[in-house]
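Then we have chain A:
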Amino acid sequence: MVMFDVPPVLLIAFPLFFAFLAPLIYYLSKKSIKFYTLGVLILNAILSYFLFFRVMDEGVVYEQLSGFYPPVGILLAVGYLGSILAMLINTLATINYVSFFDEKSHSLRFSMLYMLVTASSTGIVVTGDLFNMFVFFEITAVGSYGLLASKGTKRSYEGAIKYIVLGSIGSSFILLGIATIYGYLKTLNFYDIAARISTMPIEAKLMAFTFLVIGIGVEAEIFPLNGWVPDAYQGASSRVASFMVLGPSKAGIYAIARLIFTLIPFSDGYELALILGALTLLIGELAALNQKDVKRMLAYSSIGQMGLILIALSLHSQIALIAAVFLIVNHALAKSLLFLGSRNYASGILKNPVIGASIFIGALSIIGMPPFPGFWGKWYLIVDMAHNGLWFMISVILFAAIVEAVYYARFLFRGTGNEKVTLLPGEKIAIISLAVLLVIIALFPFLLYNPASNAATSFLGGGP
Partner candidate 1 sequence: MLVEIFITMLILALVAAALNKYPKISGIVTFFASLIPFLVVISWSQDIGLSFPQFLKFFTLEKSLNYNIGIATFMLKITPLGWFFLLLLASAFPMAILFSITFIKKNAGGFYAAMITSMIGSMGILLAQDILSFYMFWEIMSWSILALVMRSHDKKAIMSYLSFGVLSAMLILLGIMLLYSETGTFVFSEMGFMANNTTLIALSLLVSGFAVKGVLVPMHVWAPYVYSRSEEPFVAFLSGGLSKLGYFAMILFMYSVVGISVLNSWGTFRDVSIFGYTLAFIGALTAFIGTVLAIMQDDLRKLLAYSSIGQLGYIAIGIGIGTPLAMTGALFQALNHTFFKSALFLAAGAVYYRTGKWKISELGGLGYKMPFTFLAVLFAIFALAGIPITSGFAAKWLLYEAAIQKKFLFITPIMLIAGVGAFLYSYKILYGVFLGEPRHNVKEAPLSQLAAMWLLVLPLIIFLIFPGWFVDLTSPILKWYGLMPISHTPYTITTSLAAYNTLAVILALIGGLILAFALYFSKPQKVVPHTDNYLAGEPPELYEHISMHAASKYYEPFDEVFYPFFKRGAEMCWMAILKFVKILGEGARAIYTGIVNDYSIYILIFFLLLVGWWLIW
Partner candidate 2 sequence: MRQEDWSKLARIMSKRSLWMVHFCTGCGAMEMPPVLTSRYDMERFGMISMATPRQADVLLVTGYLAVKTLKRLVQVYEQMRDPKYVVGFGSCTINGGMYWDSYNTIKDLSKYMPVDIYIAGCMPRPEAIIDAFLKLMDMIDKGEATGWKKYHKYYKQYKRNQKMAFSYRLDEVKDIEEGDGK
Partner candidate 3 sequence: MVMNIITSILVMSGMVALGFAIGMLFNGIARKVVARIHNRVGPPVYQGYIDVFKLFSKKTNISHGWIFDLAALFSVGGIALTFLFLPVAGVSMLSGEGDLFLILYLIAIPALGFALGAGASGNPNAAVGMMRALMMMLAYELPIAMVIVAMMVYYNTTSLAGIVAMQSNLKWAIGIPPFLIGALVADMALQGMLMEKPFDIPLAPHEIATGPLVEFGGKHLGSIILYKMMGTVVETTLFVDLFLGGGVVLNVNQFGWFAYLVNFIVWFVLILVVFLIAVIINAVFPRFRIEQALKFYWKYDALVALFILFWIFSGVMV
Partner candidate 4 sequence: MKAMELFSEAKEIKKGRIRIETTKDKVEEMIKKLKNNGYEHFVMLSCIDWIKDGKFELVYHMWSYKYKEHVMISIKINRDGETVPTMSHLFPQIETYEREIHEMFGVEFEGNKRLVSFVLEGWPHMPPMRKDFDTEKFVKEHYYKIPEVKEE
């Protein structure tokens, strides 16, 4: 199946390079910029497939950059989860870009930022170096500020500025964490840190953990660090919000996973993650219950889903990690679908049953109804919790699911029936493709199960 061994760096370098080449294309032909961007994204997605299959074949792929050997040099380490996420982010970014296709004034800046954020999000999930990860975080954040503000309304600027403020605080915390670790261990390589973390004094370890959790938590939308989420998503256009859900936030949750599994694994960390996850879940879902504005509601729902994923991660067992992978994939697919469809009203569902059914499938999957991937995620999660006897947490999750069902029903049936539906053809294509992906995973869950199982094994062994 593998045609050629894709070096992981290509996945980052390729879009970055073409992103900086974009002004030239724009100078030549203003209209072709979107085709250009789409082409780059498609190519990158294809590359990510090759990488995925390579990882599936060979196991973890390492690549050293710039000629230095680790721990001094920069190392890229693509694990199973990394390759899944790289593939997911690139594919969905491509699909999502289709939804922007009908915009009349297709600005250069937007295309560049889009490619930039895609590349840096991919970078986060394939990197093996803490500082490298920080750099990619910064790029992602900067790109996201631009994307969130791209709608150009007062609200979008407001949301973006909030993100900038919180994102800066988060970045500085990450930097503090990195500094702490570097100060003691004189290394930033994940493996190196993981190998020698026990030599660190406990206070320093805790300090580093705290700084990093807070820093990454801002990106990963963890309560109470996620204040920017509702405002930013509400202000941004639905398509940008959809992109934010599938790209940066997934990279953030990956970073959290790396932090608590590889970097500083200790039992209180898991416990903290569990508590934070439960809080995030409950607060996100409850806040969404009464929310009238659709995008804000979906943003809250996103927060809730992140909490669920965090709970799954915090259980640090094989099945729970499989569940986490399912939940991540489900959230990326279904939530970006729902964001794209957030402008569609109940009357639109009647006029276009295909779109209606797609949105319905997305909502079902998020609520966790069989046979969609969301179901498998929740199922494995609950099975694992049942193993461990975490009945209270199961009740919390199920309660959250009921609340979710109620507000998604409101989401599906909102509107008086007289609204004009203004979904663009591109958006429709994107929605339908996402729904098709959901159905494919629903019909053939083992497609995702086997990689997820590998990823879980790898993660539990301390790998990427």
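Behind the choice of candidates: all candidates are chains of the complex that A comes from, given by their letters.
Quick note on the criterion: a contact is a pair of C-beta atoms (placed from the backbone, for glycine too) under 8 Å apart; a residue touches a chain by one contact, two chains touch by 3 or more; residues count from 1.
Not measured: the values here are computed from a predicted model.
Q: Using the definition of touch given at the top, pick which of 1, 2, 3 or 4 touches chain A in this complex.
A: Of the listed options 1, 2, 3 or 4, chain A touches just 1.
Q: For a test of understanding, state which residues of chain A touch candidate 1 in their complex under the given definition.
A: Those in contact with candidate 1 are residues 161-162, 165-166, 169-170, 173, 203, 206, 210, 213-214, 218, 224-225, 227-228, 230-231, 268, 272, 282-284, 286-291, 300, 353, 360, 364, 367, 369-371, 375-376, 379, 382-383, 385-387, 389, 391, 394-395, 398-399, 401-403, 405-406, 409-410, 413, 444-446, 449.
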